[in-house]
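Here's the structure, in structure tokens; my notes come after.
Note that one protein chain is taken out, while the other chains of the complex remain in position.
For subunit A:
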Amino acid sequence: MTIQQVEDEIVEEFSLFDSWDDKYEYIIDLGKRLAPLDDKYKIDENKVRGCQSTVWLAAEYKEDGKIYFTADSDAIIVKGLISMLIRVLSGRTPDEIINAPLTFIQRIGMTTHLAQTRSNGLLSMVKQMKNYAVAFKIKNSQLQ
């Protein structure tokens, strides 16, 4: 599936919920199910700035030419949001990540529903993921 298709899939899932109570319940559930991050990755350089809660995000570039993200947070809703970002962006090539539209965040109403300060946290995560992709792409081109 392309990134676009996964995004559409998430939007469709969210359209099944009538209320934000249900949407949050779903996001919380995603957060609870996200595999915990190994403590060795919970270091300062993996912290995402701009979040009220602590968010750690680690990225690994594997031999298949794709980036794999793992992340964690001490706040569960944020963790649910990261879980969705990972679903969309993990296991993709740097170019795919850099060019990902990520319109699903807006389409599920997240940006208007989360207070600005918290949306900033979400946008910080997206930015950090894209930064990783750019960094790996540059590193790649230098190796070749």
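In this text, a residue touches a chain if its C-beta (ideal position, glycine included) is under 8 Å from a C-beta of that chain, and two chains touch if they have at least 3 such contacts; residues count from 1.
FYI, contacts and distances are computed from a predicted model.
When the unshown chain is looked up in UniProt, the name that turns up among "Cytochrome c biogenesis protein ResB", "LPS export ABC transporter periplasmic protein LptC", "Iron-sulfur cluster assembly scaffold protein NifU" or "Probable cysteine desulfurase" is "Probable cysteine desulfurase". Considering A:E12, A:D38, A:E60 or A:D74, the position touching the chain not shown turns out to be A:D74 (whole complex).
The residue from A:V11, A:I28 or A:L102 that touches the chain not shown here is A:I28.
One chain is missing from the display, and on subunit A it is touched by residues 20-21, 24-25, 28, 52-54, 74-78, 113-115, 118.
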